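What follows is a structure written as structure tokens; I'll ask about it next.
After this line comes subunit A, so read on.
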Amino acid sequence: MKKVLSILFVLTLAILLAGCKGDKEISGSGMIQDVNVRRAISMAIDKAYYTDTILANESYPADYYIPYNFYGGIGDNGEGVDFRVRAEQVFGDFLPFTKYDMPAGSAESQSPSGYNHYNIEEAKQLWEDSRKRFGIEKDETVVFKMLVHNTASWTSLYDHVKAEIEKNLTGTKIKIISVTFGEKLDKAPTGDFDILFSGWGPDYMDPITYLDLFVTGNGHNNIHYSNPEYDYLINQAKIGAFQGQERLDAYVRAEKILLQDDVALLPIFQSNSVGLRRTQLQNFYTQSVGPDYILKWVSWDTTDDAWAAKEADLKAARIDGDETVLKLLETSKIPDMASFTTTDQVSFYNLAQINEGLMVAGNPQSNEQYLPGMAESYTVSEDGKVYTFTLREDQPWVKSDGTQYNNEVVTAEDFVFAWRKLADPRVASEYSYLLETIGVKGWEIAYEDVTDMTDAEIDTELAKLGVEATGEFELTVTLNTAADYFLGMMSFPSFYPVNEAFYTSLGEDYGKTLTPENLLYNGAYYLSNWDNNGHTLQKSDLYWDKDTVSIDKVIYELVESAEPEVQVQMYLDGDIDSVILRTGALVETYGARSDVRTTGSTTAWYLEFNINNH
Partner candidate 1 sequence: MNNMKNDFSKIKIDKSKLKLVSNRIEESEEISGVSLGYWKDSFRRLLHNKIATISLILIGFIFIFSIFITSTTPHSTVIEPQIKDPDTGQMISKKSLTSVPPRIKGLEWLGWFDGRVDKLLPKIALENEVKYPKDTYEIVECEEGNTGKEMCTIDLDVYKQNGIEQLYFTFGTDQLARDNWTRVWAGVRNSLAIGLLAAVFDIVMGVIYGSICGFYGGTKVDNIMMRFIEIYGSIPSIVLLILLLSFMDRGFGALIIALGLTGWIGVARMVRAQYLRYREHDFVLASRTIGASTKRLIFKHIFPNIIGQIVILATFSIPAAIFYEASLSFIGLGLPTDQASLGTLINNGITQRSVSAYLLWIPTIVLSIVMLAINLLANGLRDALDPRLRGR
Partner candidate 2 sequence: MEKLLEVKNLNVTFETHGGTVQAIRDVSFDLHRGETLAVVGESGSGKSVMTKSVMRLLADNGNIKHGEILYHYEDGTIVDIAKLRDGEMHKIRGAEIAMVFQDPMTSLNPTMTIGKQIMEPIMKHQNLSKKDARQKAIELISMVKIDRPTKRMKQYPHEFSGGMRQRIVIAVALACNPNILICDEPTTALDVTIQAQIIDLIKELQQQTKAAVIFITHDLGVVANIADRVAVMYAGKICEIGTSSDVFYTPAHPYTWGLLASKPNTDNLGEKLYSIPGTPPNLLDPPKGDAFALRSNYALELDFEEQPPMFKISDTHYAATWLLHPDAPKVEPPKVVQRRGAKKGVTNNG
């Protein structure tokens, strides 16, 4: 028996040894402080391989932080200017930019614009020099800790980054610390990492939504990046010191400081997606900011030519008599539908269909970012700090059966009530920071410690918020600073109106999910059915712009954790009308079909270097 045990023991030991053989390992947290080390790492990663071969979904390999197709500031002719185009004009030493017509995988797709371009030779040189400078012995391996979240779809990226760095920079090891998304958020502020994987999608149409993160002391600045010049540029832009072109150029400079001078970030790619979508769907385009689609503008091409031979039966299913139906897939549940507390993309998306703010996102076919929604018209004061909105007088509040609620229509008071809820420290809305972002007068109340205040005192404070009903249908908003993106933000769900009487009748249950009765609707659609299998949006006949709305019924089927292949199969079976091809394998299989659509996005994915590592 002893023999058997000892054999087992030796074998186990053997495996362990085989598993973790290797050189002396030293922590890389000191080295990561060095800008050249960071630059070496930045140049060592073949981003195009990831976007073109692994994802194969026409995402752009990025050497930049602020994405393409993101319009910021005002150009010379008064219109929005693509940030990257301007960046090229300012720092003209970039490669020529060809954007959409560049074929995936071609030489041109190798990061046309940006800093620290993929260059193995230079990376190796920088790394060897740094090793010498730090006095690293030949047999020593430098270990960098990379903190990531364990979402299945990202593991390829982590493995790729790890492989690239370890291959190109000899004597390095990337230790992947894979935690859940929630844990990552907790772990990141502790600074126990060398490299952190992050992504950021814009909240509003201004580059500041990206750049603000790395201002000294920002809550999201996990790497404790601090550069006085950078801070100066951003803070000045925030208070409106720069206007128009000047402001855009300030941002371009700030990005260059962040990426080129300090190498605080290692951009990986700007994500796009390739999907299958019925060719007959029209105006089904994603927006760069805010909810993915605005269903209000979507329609079926009902002409017979549009339905190819084999999809004729689909037409019968989608256009049944007078009713047109759209079927879509939802992969995660809606967590909360109270517009002033919710935080989640799915919730925002659905709120954008069933409720409407002062502004509404424009038809993607046109060039308009936003159009008047609940506000019929507005005026701006000369200094750009006071907005006066004139509301529509005929938009009823709709119940989940499609009828009007208590004969009530949307009034200015509904907006005031909602905004005060957003700012109310007792509600503690996670999205109250948006009030600061747009710079509403008196936003500070949202962050105040109110434990010692009475309810009445808080209410008095809230009344000082810069939003006022100056008439039944007139809303006045007073801002601290003038911001270009203010109007665009008015289409964001956090600023949607809420009917006070209805809210009071429900209390905490307002916006509770799975119960369409706990919401009032003023948008193009209302929720007619909502359970664990999904939900149905029904066209609202009481909507002011109902003639624009083309699709009568939108059915969302909820399939949590559906495998990418299963999702595609659902599309092929005719269960849904649009699907995203989530793996390179799927893109390769289905990418050449005629119903393939590429959708851009302005989400940037990057690695952060822990500069202020102790």
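On the choice of candidates, all candidates are chains of the complex that A comes from, given by their letters.
By definition in this document, a contact is a pair of C-beta atoms (placed from the backbone, for glycine too) under 8 Å apart; a residue touches a chain by one contact, two chains touch by 3 or more; residues count from 1.
Worth saying up front: this structure is predicted, and the values here are computed from it rather than measured.
Novice: Among 1 or 2, all from the same complex, single out the one that touches subunit A.
Specialist: 1
Novice: Hey, which residues of subunit A end up touching candidate 1 in the complex?
Specialist: Subunit A reaches candidate 1 through residues 1, 4, 8, 11-12, 14-16, 18-19, 21, 46, 49, 52-54, 105, 150-152, 155-156, 158-160, 162-163, 166-167, 176-180, 183, 279, 308-311, 563-565, 572, 583-586, 588-589, 592-595.
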